[in-house]
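The structure appears right after this line, and notes come after that.
Note that one protein chain of the assembly has been removed; the remaining protein chains are unaltered in position.
By letter and in written order, the chains are A, B, C and D; residue numbering begins at 1 in each of them.
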Amino acid sequence: MKQYIFYRFLQMIPILIGTSFLIFVLFALLPGDYIDSNPKLTPERAQELRELYGLDKPILERYVRWFTDLVKGDFGFSLKYQEPVTSLLNKFIWNSFLIAAVSLFFTWTIALFTGVISAIKQYSWFDGFVTLGVFAAMSFPSFFIGLLLIKFFAVDLGILPIGGMIDTGSNTTKLAYLLEVSKHMVLPVAILTLLSVGSLTRYFRTGMLEVVRQDYIRTARAKGLKDRSIIFKHALKNALLPAITLLAFELPGLFSGAIITEQIFNWPGVGRIQLEALSFRDYPVLMSFTMLLSFLTIIGNFLADITYAAVDPRIRLK
Amino acid sequence: METSLVTDQPQKDAVSKPISLWKQTYMRLRKNKLAISGLFFLLAMIAFSFIGPLFSPYVNSTVNVNLMNHPPSAEHWLGTDKYGRDVLTRLMLAGQISLTVGIASMVLSVLIGSVLGAVAGFYRGIIDQVLMRLADILMSIPGLPLLLIMGAILSEWKTPSEYRIYIIMLMLSLIGWPGLARLVRGQVLSLREQPFIQAAQILGLSDKRKIFYHLIPNIFPLLLVVATLNVAGAILSESALSYLGLGVTPPTPSWGNMIDAANNLVDFKKRPWLWIPPGAAIFLTVISINLLGDGLRDALDPKMKR
Amino acid sequence: MNETLLEVNNLKKFYSSKSTLFKSVNEQVKAVDGVTFSIKKGDIFGLVGESGSGKSTLGKTILRLHNKTSGDIFFKGKNVFKLSKKELIHYRLQSQLVFQDPFSSLNPRIRIGEAIGEAMIQHKLASRTNVRDQVLSIMEKCGLSPYHIDRYPHEFSGGQRQRIVIARAMALNPEFVVTDEPVSALDVSIQAQIINLFSELQEKENLSYLFISHDLSVVEHLCNKVAIMYLGNIVEQASRDELFKNPLHPYTKALLSAIPIPDPTIKREKIILKGEIPSPITPPSGCKFRTRCPIAQKKCADIPPDYKDVGSNHFVACHFV
Amino acid sequence: MNTPLLELKDLHTSFHTEEGTVTAVNNVSFSINPGETVCIVGESGCGKSVMALSIMQLLSDSGKITDGMILFNGSNLLEKTKKEMRKIRGKDIGMIFQEPMTSLNPVFTIGDQITETLLEHLSISKAEAYDKAIELVTLLGIPNAKKIVKSYPHELSGGMLQRIMIAIALGCNPKLLIADEPTTALDVTIQAQILDLLQTIKHDLGTSILFITHDLGVVAEMADTVMVMYAGKIVEKAQVVELFQNPKHPYTKGLLRSKPVIGKRTQRLHSISGQVPKLTDLTESCYFSERCEHCMDICKTQAPPFISENDHYTACWLYKEGKDQ
Partner (left out) sequence: LNSSTDEKANKETTSAVQTADIKQIKDQVIKASNTGNIPAKALERKDTFIAGMSAPGGVFLPYFYDNGWDGNATSPIFSPLVDLDKNGKPIPILAKSWEISDDQLVYTFHLKDDLKFSNGSPLTADDVAFTLTLLHDPAYDGWGDLAAATIKGGKDYKDGKAKTIEGIKVVDPLTIKITTEKVNAKALLLLGGIVLSKDYYGKDYTYGHLDYLKKLYSKPVGSGPYKLEKYIPGQEIRYVANKNYYDGPPKVKSFIYKVTTPETTSQLFEAGETDYDRFPAEPESLEQLKELGFANIKVTTANSYSYAYINNTKPYLKDKAVRQALIYGLDRQKITDVTYKGYGTVANVPVSPVSWAYTEDGINKYKYDVKKAKQLLDEAGWKVGKDGIRAKGETKLKISYLTSRNDDDFIPIAKENYKALGIQFNPEVLDFNTLLTKLNKKDYDLAAVSTPMLSDPDDAVADLASTHPDNSAGYSNPKVDKLLEESVSTTDINERKKIYHELYKELSDDPPVILLNYRKVIHANNARISGLNPDNFTGISSSLPNLSIKE
């Protein structure tokens, strides 16, 4: 096992480097560059600026420069935001992380329970209701549901804030601040949860449906175990195996920012930064951010492989 | 209770006739109300989209400022949109694209994903390593820039815009396999250690048969879930693609871009006929595919109570 | 009749014990620890032994489901571990394995008719059109009714599944079959039918078996050679008559004495083995049986006994014969 | 005798399949007294396991008890609530399943699976439960118990798994043990040891055992009472000695003749000719009639009654009430 981990770990390095090159080339291939995004510049000025930013150099040279800087710990300087990429991302990424993490928690908990219950009560009214709900939520884009929630909870009832992360001009600290932020989180988290809970519920449901008919569940019954422990221990552990893979996919998602949700609820997350960086071809931001996500993706998959083998003893790591 | 009235001998020849797997599945499926209603809805949806327009008087109608955003009426059953076009007709025309895109992209990505995942999990070793590392890389590549580049390339090549959506969907399926492949691989990794696969090995079955007959049917329920989710995803993401010029080019309608056209509060509150119909169409399609899928799963699940 | 079909040469198969993320244990389960024997064409080679002594492992290793740790296996003179992929498939066509646990070796989603027939089609032993008839006739031979053909594995009783697995292996007309407790779940009548089938095939088709069983009366009836396994080793091997008449190893004696007799009026004295049951991870030094052996002495702890021929092809590993 | 611990009355269990309804247990009645061992033998596929599962009410979705009563300690198990039933399973009735490999959860360690029952029904700590588990495993003759409780089912041999199943069933000292072919994968020395253990438990704790097996030797050793099942019905029932010495039903006779005995080898083993009838289209008849050497006209049209003579019950038209042939 140790050896396997070590081996996989070593593998990650060339993969990451390869990925970074690929991504760099990809961005370089994008039509246009940062300078192009400002149509007001005269060609001379544009040329001057290109030289200033080193955008006129060949890709390979730019990549090597970027990479050596990266190795030195320098993630670059945002052209659009005029500040170091690290501090820029730092400002926004944790906000995104906050709602992503909280909604991840809710998503998994809710999906787990509804998925399991609709599996053991397959074709009951509850199952039917959940199924309909899941697909209904899937059929309408999130901005609709978001607007609906805002209209109802924030404008009409006035019990929740309309958007943002804090009350305008508020100077609260500590506990009061925490409370304030949580209040603002309710709606975005609800939307994010609603968006992803459906598919996960389906996964859990199928997984459970497969497992509850196995002989070892019969054995567990024969032991006189409580239904709860039969379902949530014996059945779930088997049914959850695919979920490990799914959970690994969530890792980069925690940091990637939810563009639409953040937009609707005016949540100061990293989603908008990412979109803007892309449309303005702000390469340093794009590269750092994408590499962060790549790194998390690869780590996530790596962790999934290990966890998988740890949870399912039949799988032998090679 | 010994009441069975059948007196003749068990009919031996009844069993000597081979019943093909498909026929059996079909027979089981027929008994499944769920699946049948799903199939019915889906066929209805297809008929609505492909045959419906033949009966519409508005197929060729043009932008009409006088009819902007009219609510449903006897003439326009589902009202008109902001160009004064008949929503019902557009809904049908949109269905042609959305259904094709949704179902085709689902079939393609499920095929690729499950096959690659099964192959990686089944062979393990170097094949697994290569495929999974490739998956790592593909998953790391951000989608948006890639789409932008594809868009630029297609535009450069002067590909007719009505084909772009299909090319893009194809490309997306070609590079979008890692998620499903990893899921499938995980399942296959534990399945392949089970004695029945060892048994298949002993029987000298070909790898193809082991993968397609022994492994994949066992992850069929998972694939069905992925497939249904995929259809909905593809239909909706088609409209997101149009933002990048990769989707259906307006004024050709698709369910996704019909919903998206009503993206403001006013439409939301005051003109539900703009977004409820496409939403409901997607909903119905997805639900019917899901019903069909559930039915299919039950039909293929030997342990299911019947 | 005298051609050697299978030769197992000092075969060892160790399972490495799991090491977790945090501690790596370098323990090995010595499931098969140096086994040598050979099977001639037409032999029914009985393998009896303690539960957990490595019989199934041996069987699976012969079919190359496991990799060996050391030693060699030759089938018709060819080293089984050096077969190419194609040769391996050919080898597996000629030799089959009936798993000990029939249920888990059946794919839950495949109807048994197909499970039995698919390999026949694959190896062109039957065509798609006539496969069903062939399957039906094999099923009938194994005591299964024709109407079972379209059922799924879980719809059968334990014994029925066992017959399915046997039918599946026999369908390929193998030359050599490893049967791992093939009749344990069958009632005696069907057991008799299956055993009769086995010997019939042996007589008519010159089929050879490695017959793993706990039921000594069946072994005595069917096999012409018997080997006794204990903790990864064969401790005694002889022809059937020799072994049952003249058991030499104390473990064999204990086994024979423990056979339950189907007569409630007879109460026979059994040799009850006492002492610590050794584990295959840390087998005892010297003679592995010594911890439970009624006649063990100091010598047994120090020197592993030779596996010697005591005449008329009767081999035994004990210091006191 | 005192009141029976378990009494089945007119039990019917059937499965829904594509071909129709399979009546796997058909009108079965019998009882087990405290401390009694009842062995069931019978044709493979005749409904023994299904009957055992019916008692535990652990049939799969497609199976259903259609009629009858299962009285345990005088109360009908079929009328128990889920919760009451749960308390009985594992604690009062332990069950050993026929196929240990699939009956154990592949992702939990052996130790977890044994201690679970203990923790559920006895008020003991986790550590104590583990000690008890190790003790049980050792008692069943598995070496290196400490190591074994930490391993997973796929790492054990068939015989070991079977013993693990026994350990789980015995954990809470149940009043009734249902053992479905518990020793098929064990070598005879271990088997002897286990049977010994069961006898001890039976004597010490008064445990009743419902023992399903094909091994007539084991039956001879273990049973107080023997029942012979055929096609979902009990065709003969008697005290063990009586049954072996004086089998009445042609099927029983056939069975006893089929058993190979060491030293009495014949060229061909005797086996009962013919097939078990298809359980879906059973007609009013003696189900064994088609294979019976003594088949009479009545056998084909009427089911024989279950008649007793000196506590030796038989369902066969060859025997009339109270009289020998």
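In the analysis below, a contact is a pair of C-beta atoms (placed from the backbone, for glycine too) under 8 Å apart; a residue touches a chain by one contact, two chains touch by 3 or more.
Worth saying up front: this structure is predicted, and the values here are computed from it rather than measured.
Student: Which visible chains touch the chain that is not shown?
Tutor: Over the full assembly, the chain not pictured touches A, B.
Student: Can you say which of A:Gln11, A:Thr86, A:Ser229 or A:Gln263 touches the chain missing from this structure?
Tutor: The single option touching the absent chain is A:Gln263.
Student: Considering the whole complex, not just the chains shown, which residues of subunit A touch the missing one?
Tutor: Output for subunit A: 30-32, 36-45, 49, 52-53, 79-83, 91-92, 95, 143, 146-147, 150-151, 154-155, 158, 162-166, 168-169, 263-269, 272, 276, 279-281.
Student: Which parts of subunit B are in contact with the chain that was left out?
Tutor: Contacting residues on subunit B, toward the hidden partner: 57-58, 60-66, 68, 82-83, 148, 151-152, 155, 160-161, 242-245, 247, 249-251, 257, 260-261, 264-266, 270.
By definition in this document, only the chains that are shown with their structure count from here on.
Student: Which chains share more C-beta contacts than any other pair?
Tutor: C-D
Student: Rounded to a whole Å, what is the gap between the Cα centroids of subunit A and subunit B?
Tutor: 24
Student: How many Å are there between the centre of subunit B and the centre of subunit C, using C-alpha atoms for each centre?
Tutor: 49
Student: Counting only residues that touch at least two other chains, what does the list for subunit D look like?
Tutor: Only 18, 60-61, 99, 101-102, 154-155, 278 qualify.
Student: Would you please write down the residue numbers of subunit C that are in contact with two or more other chains?
Tutor: In subunit C, the residues touching two or more other chains are 18, 101, 103-104, 147, 150, 154-155.
Student: How about subunit C: which of its residues touch subunit D in the complex?
Tutor: So the residues of subunit C touching subunit D come out as 15, 18, 29, 48-57, 100-104, 143, 145, 147, 150-151, 154-160, 162-163, 181, 184-193, 195-196, 199, 214-218, 220-221, 244, 254-255, 258-266, 270, 272-273, 276-282.
Student: Give the list of subunit D residues in touch with subunit C in this complex.
Tutor: My answer: residues 15, 17-19, 41-50, 60, 98-102, 141-144, 147, 151, 155-160, 162-163, 180-181, 184-193, 195-196, 214-221, 223, 240-241, 244-245, 254-256, 258-263, 265, 268-272, 275-276, 278, 280.
Student: Would you mind writing out the residues of subunit B in touch with subunit D in their complex?
Tutor: 1-2, 4, 6-7, 10, 28, 193, 195, 303-306
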